[in-house]
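With one protein chain held back, the other chains of the complex are shown just where they sit.
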């Protein structure tokens, strides 16, 4: 994913507020799913993908109107969860690295959410990509 | 409603980004509904209240950690819609004035939304308040 | 400007939260300035452009992953302020119309902001465009 920093994403120090990186990573995730012919939240779906954990290391700042890239890769696929790794960069400089784990759940008849295997029609579209840092 | 400006609401000029005023007005709206013994979005509800129009005039800036107040009043109640007026102020100074119109809708069996009268159990909880500026 | 609705812009009703339209209009504004060879917030600038007023009418909903367009035009240019009109549409359907007025200010030596004429180097890059609805 490649896009530009919006004005409202920048804080009073003049750099992108750290909470936006969680959103940038998610934008890249949804673009990846679309590239795989999928939507992560279709209107009528039996399963959903809540976020289980995330982490970020911030290396250098992003500023208003910077054009940046988010490289997202599938780092692991389990039966009921999936982990992404991402690198945010700008003009060759690493801005941040992150990780996001999502789980597959379905709604029980009582309305609760319970872990469930990732449907084969979805899992088959993804493959684990090696860590570019190795 | 009274609360403090959060860091992430402030833009790179050092003042609250104008898009936040729509959210401040909505926070005050939901506090008003709670004060009337209602929730604007209960889990199972037959009606919803989409926003039809809004407007804001910005008079003076709000900065990080400023404590501000949002005075929201019901400016008009019709059969199917409601209009609020609001004044955002900080230490006696007017920061912004705004207006918000919401409509009452229900979901048709086909899934579309159509205008419907505000349920009496809701309308009876609100009264039009005079404009403080008059 | 043309882009896709992000997941985090959608509320629990499944439609884009109305506060996002202020941000969409601003994104289109900054894209317009860039197309005119300008940045609205360069790192060292003597003038700034705070928002004076905005208004929106919401016509129909936007949903997750919808591709939408924001058509922004300069509706009026005065000596110290500028007004935009915008139409947000999705697949030929009007989603919202809006208006935004900005003022030109400069910082006084005391740190306050005072109205100042729009620099000629900026004003010369814009022209008033007729209202498409007329």
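Letters are used for the chains, namely A, B and C, taken in the order the chains are written, and counting of residues starts over at 1 for each.
In this text, a contact is a pair of C-beta atoms (placed from the backbone, for glycine too) under 8 Å apart; a residue touches a chain by one contact, two chains touch by 3 or more.
A quick note: this is a predicted structure, and the numbers were derived from the prediction, not measured.
Q: Need the list of shown chains touched by the one chain that isn't shown.
A: Missing chain, whole complex, touching shown chains: A, B, C.
Q: Just to verify: which one of B:2, B:34 or B:80 makes contact with the chain not shown?
A: Checking the options B:2, B:34 or B:80, the one contacting the hidden chain is B:34.
Q: Which residue from A:34, A:51 or A:93 sits in contact with the chain not drawn here?
A: Of all options in A:34, A:51 or A:93, contact with the hidden chain holds for A:51.
Q: Residue-wise, where is subunit C in contact with the chain that is not depicted?
A: 7-8, 10-14, 17, 19, 64
Q: Residue-wise, where is subunit A in contact with the chain that is not depicted?
A: Output for subunit A: 12-13, 15, 18-20, 22-23, 26, 41, 48, 50-58, 61, 113.
Q: Extract the touching residues of subunit B with respect to the undisplayed chain.
A: Those residues of subunit B that touch the unshown chain are 6-8, 23, 26-27, 30, 34, 39-41, 64-65.
One rule holds for everything that comes next: only the chains that are shown with their structure count from here on.
Q: Could you find the chain whose CA centre sits the greatest distance from that of subunit B?
A: A
Q: For the identical-sequence pair subunit A and subunit B, what's the CA-based rotation angle in degrees, nearest 5?
A: 180
Q: Distance from the CA centroid of subunit B to that of subunit C, rounded to the nearest Å?
A: 22
Q: Averaged over CA atoms, how far is the centre of subunit A from the centre of subunit B? Could you give it in whole Å?
A: Between these chains, centre-to-centre, one finds 32 Å.
Q: Hey, what residues on subunit A touch two or more of the other chains?
A: Only 7-8, 64 qualify.
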